[in-house]
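The complex appears here minus one protein chain, its other protein chains still in place.
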């Protein structure tokens, strides 16, 4: 089947999509966007978190057909050109990235949290990231990164 | 996964027809369970009918009830103010389910049809009476820590996985459907089926019958309700045991009560026996303990899940003590 979907602001079309393919497969193997990761492909780890119509979901649990006419924003769509999103920058600076396989999903989940709750408490951060497994970091530096991004966004907002 | 056709329905009648026409067809809403089942080969379909275009997402007040559209997302229903205030057990059950990403995608209607996490059911290399009727149930003598002790049969002991369903049975929800034979209202307690000798049948829906919504009656008990879920890690995991309780006290006396359990039964398990122990009695530790014993009466333990019988009584005790303010 043919799927038309807006991805990171661009109208994209995928042809000859097999009905059983997931949004994740379509992104990674058909549309050249492998940033969303294939750690479990069962909705159990959050590594493939993307925005679907502005709501974070696991791309591996979305059938390709379910995306028809909808808007998807992936980790590749967060940075403005060379300028990393504050969340991305904070992950690098806080040492929240080791192997990095969970990182794209966590970055999207944290990005969503900070849109909704600009100054989250620690329990709020933990709850928001509960759907994202990381095996390398023990999460401490991921929490640091989200706190840093929140501070950075707050000071950025004040500057404006 | 077998090949299948992907179709979109524009209205409920369209949806019912597209599925009803074809024995191998089914609906897809959030798809968070269905797609995994199809990937695993535990379930096969030749047509998937996408119902996400239907206008079934509203949460609205009716006369004496709250109506929740079948396509409302778990996250939205769990966070909805009226749900939180009038049906705390439902909100808590939803927010204790899965992960934020899954709750953002999964629908209320689909959650009721969620299938068991039984490892033998999900593993196409194993026999399973639910997946292949008559092939046998390796769980009975195999690894069964996650399995049920109530509502079991010689054919199946798989536990029902849904938290939401346990909470809904505790608030007397009604399932609203639209099918080839018209509209139906199904009391929640009648909706799911224990396995008996047909474990492949998990509910009373007929082929092509679409869940369009739920009615949640506003009651004093529902407004004072709670969901307790015990699991092997802090979040993002199914229940080992869970309890949904709704309690209407007049003074110290139990005027009305609903008690339901998850993780221990083959379907969302309401215990009217346990309720009967409490109704009309003063709520104290002795009656709570008696209710607990009544709730697990007839439970059949297996090699790895006997602990649940005691654990669920402790969990019930915890909930009732807290809800009833019993010290």
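By written order: A and B. Residues from 1 in each chain.
Keep this in mind: a contact is a pair of C-beta atoms (placed from the backbone, for glycine too) under 8 Å apart; a residue touches a chain by one contact, two chains touch by 3 or more.
Keep this in mind: contacts and distances are computed from a predicted model.
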Item to complete: Name the absent chain as its UniProt record does, using one of the following: "Putative branched-subunit amino acid permease", "Xanthine dehydrogenase subunit D", "Metal-dependent phosphohydrolase" or "Stearoyl-CoA 9-desaturase".
Response: "Xanthine dehydrogenase subunit D"
Fill in: Chains on display which the left-out chain touches in the complete complex
A, B
Practice prompt. Sort through A:1, A:55 or A:79 and give me the one touching the missing partner chain.
Written response: A:79
Practice prompt. Could you tell which one of B:204, B:218, B:290 or B:311 touches the chain left off the display?
Written response: B:311
Worksheet item: What residue numbers in subunit A mark contact with the hidden partner chain?
Response: 18, 20, 28-29, 33-42, 44-45, 47, 74-76, 78-79, 84, 88-89, 91-93, 95, 97-104, 107, 123, 125-127, 129-130, 132-143
Item to complete: Please give every residue of subunit B in contact with the chain that is not shown.
Response: 1, 40, 92, 95-96, 117, 119, 122, 125, 142-143, 145-146, 226-238, 240, 306-307, 309-311, 314-315, 318, 321-322
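What we mean here is this: only the chains that are shown with their structure count from here on.
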Worksheet item: Distance from the CA centroid of subunit A to that of subunit B, rounded to the nearest Å?
Response: 30
Worksheet item: What does subunit A use to touch subunit B in their complex?
Response: 1, 18-20, 22, 41-44, 46, 49, 52, 55-58, 61-63, 65-66, 68, 109, 127-128, 130-132
Worksheet item: For the complex, which residues does subunit B have touching subunit A?
Response: 1, 3-6, 8, 28, 30-32, 35-36, 38-39, 48, 50, 52, 98-102, 104-105, 234-236
